[in-house]
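One structure is given below, represented as structure tokens, and several questions about it will come after.
Yeah, one chain of the complex is gone here, protein chain that is, but the others are all in their spots.
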Amino acid sequence: MSRTLQEVADAITATVIGDSAVRISGIASIGRAANGDIVFVEDARYFADAVASQASAILAGNFAKDLPADKPVLIVPHPKLAFARTARLLIADAKSTSRQGQIHPSAVVAASAQLGPGANVGEHVVVGENAALGANSRVGAGCVIGAGVRIGEECRFHPRVTVYSGTTIGDRVIVHAGAVLGSDGFGYVRDGATSSYEKFPQIGQLIVEDDVEIGANTTIDRGALEVTRIGRGSKLDNLVHIGHNCQIGRNVVIAAQTGLSGSIVIEDNVVLGGQVGIGEHARVGEGVMLGGQGGVLPHKVLRGKGEVFWGTPAQPLRDYLKQLGRLARLGKK
Amino acid sequence: MSRTLQEVADAITATVIGDSAVRISGIASIGRAANGDIVFVEDARYFADAVASQASAILAGNFAKDLPADKPVLIVPHPKLAFARTARLLIADAKSTSRQGQIHPSAVVAASAQLGPGANVGEHVVVGENAALGANSRVGAGCVIGAGVRIGEECRFHPRVTVYSGTTIGDRVIVHAGAVLGSDGFGYVRDGATSSYEKFPQIGQLIVEDDVEIGANTTIDRGALEVTRIGRGSKLDNLVHIGHNCQIGRNVVIAAQTGLSGSIVIEDNVVLGGQVGIGEHARVGEGVMLGGQGGVLPHKVLRGKGEVFWGTPAQPLRDYLKQLGRLARLGKK
Partner (left out) sequence: MSRTLQEVADAITATVIGDSAVRISGIASIGRAANGDIVFVEDARYFADAVASQASAILAGNFAKDLPADKPVLIVPHPKLAFARTARLLIADAKSTSRQGQIHPSAVVAASAQLGPGANVGEHVVVGENAALGANSRVGAGCVIGAGVRIGEECRFHPRVTVYSGTTIGDRVIVHAGAVLGSDGFGYVRDGATSSYEKFPQIGQLIVEDDVEIGANTTIDRGALEVTRIGRGSKLDNLVHIGHNCQIGRNVVIAAQTGLSGSIVIEDNVVLGGQVGIGEHARVGEGVMLGGQGGVLPHKVLRGKGEVFWGTPAQPLRDYLKQLGRLARLGKK
């Protein structure tokens, strides 16, 4: 299936220069583009490469308005964003033509489970009692959806995801293979008499809001007695760990292998680099960026919209860089 | 199912103040308690909140003996521990009423496998030849139990756990979704002639003792030629890695994303924070606590019961704090 360039331009609000009837069926990098593909250019220096490519059309910024091109160009304020939206448009087309509303015969779906129209349940999936899967949501092969789990509309679960019972998931949530959602938190009470650990009950809930994406083999624990929450639009990379009772705000980005222990608050628009570690009850304020491998001690609060923190214990980047410089000079004395 | 408050008090050894005939069916936090729930209070300041809650009873310390309350109170020396035990009691009740002793028809169980009375095998589970599952143990959907694996009694395997062949697991072990037990260790011999790596055989065993809990997506390798062992009562969080030939003692706590390379000894009662990394052949002595993101070099030994270590390379906390202070002062010269 394909779209005319004019249809693409209308969908993403772009100005067409050249033949708007050209048909677009895919996206690609300049180096790998083929006939039917659209590519994007953010920098005038690479525009000639895009023109020379096999692509059928180019997404570019205002700079391209007067540059020579023997193929049509869509002028947009933010070419990379427009490219991502074009991709979404074309992928949605592809999805609408794929089989939908099917339950694979090898799946085990409880009679009390509710499946919305167009919901798709893959091979060897298990859907527990009273679970609900919203319209057009797709659950990949080998997923296990626990009892009472509620999944919204237009979700995409890749294979082998486990969702523990009672978890609630919003609309348009993407979960990658092997992720575990709503597992028990890590809480014990030590019995002084025997030195052994008694498991503290982990009977709270996990709520994942709309438009969240969760990476492969990432684990998110349910609340102990309360709720763990991943806010709307937040994106978690692979192998991330989120402990019990954490509150992750909206549009938070968490890179791979970062770990949050329990009861942490991450406010909206925070960016955490990879392999960051945050201690229990810490708080990262709105809009803070924390560099890779950074560490935040328990109960610590980081604040500053747009402020970049680095190191362990995390400090403002400029302080961290000064310290690195002094350490290096120490070596030369 | 529910218990009278007197039955709870008898089970956990508590003194009842008030109506001991009240029925308790659940546990909850003060904020979320409903009729039938019991809550706990460790600090007199929160006792009034507990009284004002919807809970049917309160677990509290001696301090509550003479405080006003219009609902029954159980007096115990350690309210949080008592709360955890009450939870276990009520959950055991719930378990005993759930279906038991069933093999889901979609499971593939070898004819030579032995299942104890009350053992439960979930959807799409695979149980290999000569594997044994003890009485009342439950294996969740999609688990793969290799040939010759021995699992004790009263174990709880959440969905999609893989146990490699030959692994031995004790009683009352809890394993969370996606964990991998007994995988090959990471060992190669370099062939100088070709620069390629020859796999060193990984044919040893993994032994997990009684009362261990293992977190989601955690990986524990079998021994190369010998045994990897996780000692009785130890608790491992999510995404932990334990390399081949490691010896983990009893009642050891290992927080999320911590990694142990090969042949490491962790003695009894050690606590490792999250994202700790330990080099091969290192030893962490009895009762040591090592803070999050700490690093221990290969062959290094840390000693000191109750001593707290921090940083990379790990040093006693007071030395680490002094160093941080000096680093900060350096910046002000």
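Which chain is which? They are A and B, in the order written, and residues in each are numbered from 1.
As a working rule, a contact is a pair of C-beta atoms (placed from the backbone, for glycine too) under 8 Å apart; a residue touches a chain by one contact, two chains touch by 3 or more.
These figures come from a predicted structure and were not determined experimentally.
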{"item": "Options B:P79, B:G243 or B:G273, residue touching the unrepresented chain", "value": "B:G243"}
{"item": "Given B:A34, B:I203 or B:V301, the one touching the chain that is not displayed", "value": "B:I203"}
{"item": "Sole residue of A:G61, A:G148, A:G178 or A:G243 that reaches the chain not shown, by the stated touch rule", "value": "A:G178"}
{"item": "Among A:T168, A:Q202 or A:Q257, residue touching the chain not depicted", "value": "A:Q257"}
{"item": "Missing-partner contacts on subunit A, residue numbers", "value": "27-29, 31-32, 78, 80-81, 83-85, 87-88, 91, 104, 106, 122-124, 140-142, 158-160, 174, 176-178, 211, 213, 215-217, 233, 235, 237-239, 251, 253, 255-257, 268-269, 274-275, 292-293, 324, 327, 330-331"}
{"item": "Chain not shown, touching residues in subunit B", "value": "106, 108, 124, 126, 142, 144, 160, 162, 164, 178, 180, 183-184, 186, 188-192, 195-201, 203, 217, 219, 221, 225-226, 239, 241, 243, 257, 259, 261, 275, 277, 279, 293, 295, 312-313, 319, 322-323, 326-327, 330"}
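The definition used in the following text is that only the chains that are shown with their structure count from here on.
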{"item": "Cα-centroid distance, subunit A relative to subunit B, in whole angstrom", "value": "28"}
